[in-house]
Every structure is written in C-alpha cells, then in structure tokens.
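All protein chains of the complex are present and in place, except for one that has been dropped.
The chains carry the letters A, B and C, assigned in the order they are written, with residues numbered from 1 in each.
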Amino acid sequence: MSEKDLMTRRIKPITTAAVIFFLVSAVAPLFVASWATLFALILAKGIVVLGIVLLLQAGQVSFGHAMFFAIGAYTSAFWGKYVGGGDILLYLVLGGISSTVFGLIVGLFVVRYREIFFGMLNLAFSMVLWSLLEKMFPYTNGADGIRVARPGLLGFVFTPETFQYVILYVSLLIAAAAFYGVQRYLESPLGHMLRAIKSNETRLEYLGMSARRVLLIGYVISAFLGGIGGTLVAIIQQIATPEFGFWTKSGEFVFIAILGGGAHAFGAFAGAAMFECVRFYAAAHLADSWQLILGVVLIVIILYAPNGLIGLRQRYRQSGKGGR
Amino acid sequence: MQYLKTAFAAAAATAIFAGAALAQGKPQEIKIGIATFLSGPASVFGVPAKAAAEMIAEDLNKKGGIGGVPVKLSFIDEGAGGEALVSNYRRIVQDDKVDATFAAISSGSCNQLVPVAEDLKVMNFMWDCGAASILETKKYRYNFRTQANGTPEMLAVLIYLLKTKPDFKTIAVVNQDYAWGRESWEIFSTALKAMKPDVQVVAELFPKFGAPDYSTEVSRLLALRPDVVLTTAWGGDLDTLVRQAGQRGLLQQSTFVLGIGESSIQRLGKDLPEGLIVGARGDHWFLHPEKKNDPAFKAFNEAFKAKTGAWPIYPVYHMAQAFTALQTAYDKAIKANDGNWPTREQVVDATAGTEFATGFGRPVTLRPEDNQGLEAQLVGVTKSFPGYDFKLLDNMMIFDPKVITNPAGVRSVEWLKTLKPEFAKMDVPTFKQ
Amino acid sequence: MNSTLAILAVLDGISYAALVFLVSVGLSLIFGVLRVVNVAHGSLYAFGAYLAATFSIKVAPLSPWLTYPALLAASIVIGVVCGGFIERVLLRPLYGRDDVLQLLITFAAFMIMDNLQRLIWGVQPIFAAEPLKLLPNVTVFGVNYTSYQVILLPAVAVATLFGLRYFLRRTLAGAVIMAVTEDREASTSIGIDARRVYFVTFIIGASLAALGGALASPTTSLVPGMGADMIVLSFAVAATAGLGQIEGAALTALMIGLTRAFVIYLQPEFEVLVPYLLMVLVLLVRPYGLFGATQMRKI
Partner (left out) sequence: MTPVLSFENVNVAIADAPVLRNVSFSLQPGASAALIGRNGAGKTTTVRTIMGFTKAIGAVRLGGEDLGPIPPHRRPSLGVGYAPEDRRLFSAFTVEENILLPGRVAKLSPDETRRRLERAYSVLPELKELARRPAGSVSGGQGKMVALGRALMLGTRLLILDEPFQGLAPVLAQRYAEALRRLRSQDKDITMLITESNPKLLETFADVTLTIERGEIEGD
C-alpha cells in the first residue's frame, strides 16, 4: 500500500469527526446558552492552534505565537479606542492584515533558525511585545487592557442575546474555512515542502527550493491565523489585555496542539475543545485545582498517547486489528 | 438565520418562564454568584473575602435568609484568567441562573464582567473594585458599586497627610504598574497639585506588578530623600516594599503613606514601624472607633478570627456590604410589592438609591444617578499598643463621603482640579485608638 | 546622573544579578546536558523559596544562625526530591522523542507545581527575613544597604560560579558532565552512562534554582505566581548568554542586572523591557547567544 493510500485512509475518519465537531458546535449552544460563548472561544482558539499545528508540520515550535494573538486582539482594541465604531468584518480584516504584516516582519528574522533557536527567538519577540503592552500605560491601559465595544456585523446591530450566537457562527464559519484551507495547503506542493523541512531540509535545498521561503510562507499563514483568532477572542471577551501575549499563553497554544495531536489540522480543534472544557468544568467544580488537573491530563497524554487525542483513535484501531 | 431565530426564541421563552416562576411565589433559594481571587497574588483579598461570604451566608440562613428565602453561594476564580473568568461568569448566570452576582475584586475583572452583567440583565454588585472610571463613562442599570471608588479613598489619605504633615516639600511615589497604581496616583497627584501646588514630585516609580525586589527603588529613594513617599501597593508587593524599605532605614527617613495599607498591617507585624499613614479603602478597621464596642461587630470579628486566624481586613467588610445591600434591596422590593416576592427587575429598581448599614462601619448610600456607593473613609497612623503583636491605627479620621466624593456626572479628575487649598481645612473628627 | 548614583546603581545591579545568575545557571546547565528547556525551573525556584522560609521559621527560635543551613537544606531537598522526580518520572520516558514533548511535560510540571504551591503554602504572602536581619547594614554615600544583598548574595553567586567551574573542570563527575554536554554519543562510546549524568545534572540544576529561591526568600514576600516571572527572566539570561554557557550566564546576568538598575534610575518605564529587548537584539545577531558555540547547530 502506498503512503498516499495510507494517508487518505487515515484522514477520512478524522475529516468526518471534524464535520461532526463543527455541526455540534453549531447546534449544541442552542440548547445550553452558556455554551455559545464556550464554543465560540473553542473555535477561536482552535484557529490560533491551527497555526501552531501548521508550523509543527515543519518540525518548528513557536513559543511566542501569542504575540500574533495579542496583535489581532489589540488591533480591534486600538481601533475601538482611537477611531471608534467598528464591525466584526472590519475588525477581522484589520486583525488579519496587522498580524500578517507583523508575521512577515518577525518571520523574516525567525525563519533563519530552527528548533530551540526558532522557539527562543519567537519567545523573545513576544516578550518584548508583552512588556510594551504592559508598560505603555497611556496608550494601552497597561495590565488592565482595553475594552472592545461590541461591534455590529455589516451594519446590523445586535442585542447581547443574539450577539453571542452571531459571534459563534462567525467563528464557526471562519474555523471551518481555516480548517479546510489549512488542509488544502498541507496537501498542496507547498505543504509537502513544509513537511520536508522537518524530514530533510537539505534535500529540499537540493531541489532548488529555499527552505526559508517555504517556512516563511507557513509562518505568515500561521501568524495570520493567530491574528484572526485573537481578534475573535477580543470580540467574544470584549477586551484585550497584555496577558494575551504572555509566554504562558503561547505555552497554552502549544499545549493544545500537542493535546489534540500535532499531526493533523483537526487536532487543533479537538485539543481546544478538550482544553477549554477541562478548564471550564475543573474551574467550576474545583476552583482551586484546575491547573493541577490540566497538568495531569497533559502528562498522561504525552506519556501514554504521544500523538494526542487524534492518535488515541488510531491507537485504538491498531490494537483492534491486532497488527503492529 | 434560522438558528438565530430559534436561539432567540429559546432565550426569550426561558426568560419568560423564569420571570413567571419568580412572580408566582418565593423561590427555593436566592442564588448568588461571587467572583473573587482564589489564585494569584490578589488571593490575599479573595480568600479572606470568600471565608467572610461563607460565614455571612451561613449566619444569614440561620436567621431565615432574605425575606424568608435562604441564600446559596457559588464562587468563580478571578485568577483563572480572562477567558475562564468570562465563560464561568456566563455559566453561572445563564446555566445556574443566579439571581445576583458580586463581581469583582480587580478593576480589570470588573471591566470585563460589568458589560457582561448588563448584557445578561443580572444584578451585579462591584463589591471591591475601585476604578472610578467604570461608572463615570456609562450609566448602567444592573451594576452597582457597594463601596467607594479610588477618588474618595485617595482624597481622604491626601487630606489626612495635609492635615498632619502640612509642611512637606517633596514627594515620591512607588506604585504597582497597573490600572489601580496609575489611577490612584493620578487622583492623588491631581488633588495635591490643586491643594498644595508648591510640592515637588521627585520620583514616579511604577515597578512591575508582582515585582519580587524593590532594592533599586529603595536605593533611589534613599538618595533622593523625599519628605513623603506614597504607595498604594497591596498584598505581597506592599509587604516586600515595606520590609525592604524598613530594613534599609527608608521608613525612618521619609514619611510613608500606605494608601490601602490596612490589609497588610497584621501580616507585617513588628516590621511595620510607628508613624506611617495608612488608608483603609472605606471606614474599615476591626477596632472601628464608633463601632468597637458594638456586640454584633465584636462577635463578627471574633468569629472571623476564630475561623481564619486573622482579624478581618477591608475586603471582608466589603463582602459584608454586598450582602447587606442585597438584603436591603430585597426587603425594600418585597415591601414595594405588597409583601409579594419581587421580580428581578423590581429588585434592581429597589436597589437604586438604597441606603444600607452593615453595622461594621457607617451606612453606605447607593447614589441613584450613577449607582456609585458613598462610603465613609477612615485614615490613621500606625502606633504600638500593648496586647497586639502588630501595630494599630491611632489618630484616626473618618471622612464624610458626601464631601470627598466627586458629584455624579463630573469626572473625578475634572472635579479634583477644581479643589482649593481650603478644601483640606475641612473639619474631620479625630479618634484615638 | 552623577558618579554617586552610578555607584549605587552598580551595587543594586550586582545584588540583582547574583540571584538571577543562580537561577539561570541551573537552567543553562540542564539545557547544556539534557537539551531540555526546563519550564518547571521557575517552580523549583518558588518551591525552594517556600521551603526555605518554612525551615527558617521553624529553626529561627532555636538560633537565628541556624537559618543559614536551613536555606541550604531546603534547596537540596527540593533539588533532589522535585528535580529527581521530574527527571526520573517525567523526562526519562521521553528521551529520544520529539523535543517539544520534553519541553511540554515540564510545562505541565510547572502548572502542577504552581497549583500545589498554593495548596501547600496557601495564598497569604510569607516572609522569613531572619537571615537578612542577622547581618548588619553597610552605608555607601549615606545610603543604607543590607550586607545580605550587596555582600552575601554576590559572594554566593561568585562562589557558585567558581565552585561549578572547579567541579566541571577538575573532578571526574564534572568532566563526565562536560563530556555529555558536548557529545552524548561519544561519551557513551567511552563508557559514560549518559542517563545517570542526566539525572545528576538535573538534580544539580534544580538545586541551584531552589538555592536561588531560598536565598531570595529573606528579601521578598513569597506569593503565588512568583515562579512564572522568574522562569522567563532566567530563560532570557540563559538564552542571551548561549544555552549551556556557565560563565556566559554570569556575565549576562551581570549585564542585565546593571542595565536594569541604571534604567530604574534613568528611565524606570523600560525596566521590564530590558532583558527581553537585550535578548532579541542578541539573538538576532548571534542566535546561539553571546557566548554560545556555533557548532551546536544540529547537523
């Protein structure tokens, strides 16, 4: 059996799972009102994590990706503060543009490095951004952040009850589009080249491809996804704070990617759903131990299901077949 | 769009059912959701406040609850971070259907939750957060502040300083770098400039929130020798600053003003010298000069000490205020409704303009124009007394909130600019310990 | 700024640098040998501080001088117990697997320890200043300093630096660690048990983090969340120096400490920015750090 057949056989059930997941996010919140916000957050974060998963294909881990998340969020916040008014679509466009531009600038520097050095430089950039957001109090309102007033959509203004569903379905549409787009990208020649950076960068260079350029493209896409996710979260939460760009946030995104399984785009959403639900319910029932629970869940996943939640399914199938 | 309509219909139907159920008769319980810090540095306030809430609720239920209905509490952690806080807040309001919420301690959390409460049409008491701006920029229906804000708190401390040390020439500030640290200094310095324009500000230091080390700041202040050093830091940060400053003689060299130091006095114990000016974010002091012989007040303090091992600090009293405000509002609403159980909206109507008294300090009024609480302010100076292994407050002044709070509709800073030096000469009663 | 203030700033910078060095050198050592960025390092710092405070509050009534050995004992206990556990139970199954998993599992350890710390020691700030109060103050240009901060801490840092140098250069155990740092496989091929070296190194690194916390405990309030800031700061120092560079970490800590002190005197707004800006600038020019060797790039 060729590798390609194996891939499609592996991917199909996961795609089905993804479709089911998106359907559930669309329907379930209609029955439990507070799920609207929960699912919107899951989807928005899933979009960010999609960017991390994308870079994971190239074997690179960014420990500063929260910077693009923060840039997206603060773009809306600044617009609301200094220009006023606003529309979900406008915010998304602006957040997408600003994070792409930043992604390109930072990317030009970081794609020269690999592995720990790549991660470190990303971390350094994000910490600079974080310190600036914290310290430029007159402009950023410091640690308390900037409020993001509830925007309309295409000129329509919504009541709070309707708005939580509006933003849910906007997030859902974008998440589904991002998922499809990233899938297509990874299956495209560019996506294959991105994977080649992990497996054999030198061979890529022999083929006349600039590994840096391939990685830069991936990096900018991933920054763009981070910015879009950040914009959505800022709109959902109606606030942008420096915490959005702190290193623990970056760590959380990587955490979610590994939790879900970094090998497949759907891992981003599976991980985000797991993460937010554990945190949501652990915080609800064991308010002072939610970190402990999340930490233990992560350790168990890493030690016993190295391919994340997605891998769990495969492991089950493999053991079912009894083969190795 | 179909989904949206369904959702909207579902939400509306739930609202109607809930409303109908309430109007029919007494509910089983009044559910209160409380946002407080259970993790992070601000849990120095949040955890004692949680203990107080549990104690007060138990006591209240023993006495039959509010209007004969027991209260039931649920807590959410402000320290869990932005998304978790908002989603949990939405959960307790939308799923658990709490009747009222008390949120929150930090101004940051209030900034996040106040609009959500307004959106969800649930009555919320800002039970501890002090940023003046929230209620000055927008008129809310469902949000009330059951205590003072930064403006009267800082103004009281400043007037106390001007009254007791009228001749100082230089001042420096060391505040935590976040909204409270910045805003409190803006209030203080604006008022100072208006009332005593000759004072020179020699240093404005805003070390990072949670900074573990202030050695460099202390060195700089030792070299600058300002007459007065103001800090509105709290919790571990204040403890560290005071200890590092004390160890190196800075507390002896300059007059220290601890804007909200009441909450650290017991922890600092012997490390806190005499002669520091301490504010209390309200008239909160477990030996409140007007209440210290009141049996209910003494009983509450003793019970709290027995439960937690420490005397109550201001967040504890702030929590008590939120409960009393809620009880007063319900009682008022029941009365207005001819003894029938009121709807949520009727309770909100009744809350506006309420005056309530915990008995642990002077009464508080919720100003109807902007839902701002008018709360007296107590400021004192540290002094040793036998029988206590920490300092007590002496020469306490209690300020009338109507005089030192900015009028509704006028922004704090604008109002502070209009103050005259004579303002500080107001009559304020002084109490010995 | 006159020369008096400059000298004051230098003193402040040095005492700050001493603590930062102790924590970051442990991080650097662990990375050098295991190639793992230990995110739980900040938690080890916090645990060291808390346990030291617990110990010294216990022994201070007997004799305040006992608090010094108490600080040391606390760091070793934390280093051996927590460090040993993290390496043996969490990291060991992951050697040879993706680097990011090793890093993430220490991230998980960080979350758990952060939470445990709250459950064990509570949320009220803890302060145990006994060791600091024992030593007299010194006066420089009319400004008081505690000798604990301007003499003892730098002295411990210098002693640690030279002690480590001696250990690594002159003892067999040190030589073995150096060999594994440089080339794990080549070390194995001359009979070195790399796993044991990992274990021992991790304990040493963890003990150094805990020692940093223990030594900081008399000067600061111990509060929840104190580890999270320390880890990025020490990471910034270690990365700027070049991961695995011990002398480099000392110089970088000094550089960051001094810059920070001068910034507080001149432009306090930028205090937080200093280490990270420095890190970006250095890494852009020298990704392997100021003192890092270029051959570390994987072939």
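Here, contacts are C-beta pairs under 8 Å (C-beta built on N, C-alpha and C of every residue); 3 or more make two chains touch, one makes a residue touch a chain.
For clarity, every value in this text was computed on a predicted model and none was experimentally measured.
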item: Left-out chain, listing which of the shown chains it touches; value: C
item: Absent-chain contact - pick from C:Leu62, C:Ile190 or C:Val285; value: C:Ile190
item: Selected residue (touches chain absent from view) among C:Val20, C:Leu44 or C:Ala179; value: C:Ala179
item: Positions on subunit C contacted by the hidden chain, ascending; value: 169, 172, 175-176, 178-179, 182-183, 185-186, 188-194
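Rule of thumb we're sticking to: only the chains that are shown with their structure count from here on.
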item: Least step count from subunit B to subunit C, where 1 means the two chains touch; value: 1
item: Rounded Å distance, subunit A centre to subunit C centre (Cα mean); value: 32
item: For subunit B, residues that touch 2 or more chains besides their own; value: 38-39, 206, 208
item: Residue list for subunit C, restricted to those that touch at least two other chains; value: 115, 118, 269, 272
item: Of subunit B, residues touching subunit A in the complex; value: 3-4, 6-8, 10-12, 14, 38-39, 75-77, 80-84, 86-88, 90-91, 93-95, 106-108, 111-112, 115-116, 118-120, 131, 177-179, 182, 206, 208-209
item: Touch list for subunit C against partner subunit A, complex; value: 35, 37, 39, 90, 93-94, 97, 99-101, 103-105, 107-112, 114-116, 118-119, 228, 232, 235-236, 239, 243, 269-270, 272-273, 276-277, 279-280, 283-284, 287-288, 297-298
item: Contact set on subunit C toward subunit B in their complex; value: 4-5, 8-9, 11-13, 15-16, 19, 115, 118, 122-125, 127, 129, 132-133, 137, 141-146, 149, 216, 219-226, 229-230, 260-261, 264-265, 268-269, 271-272
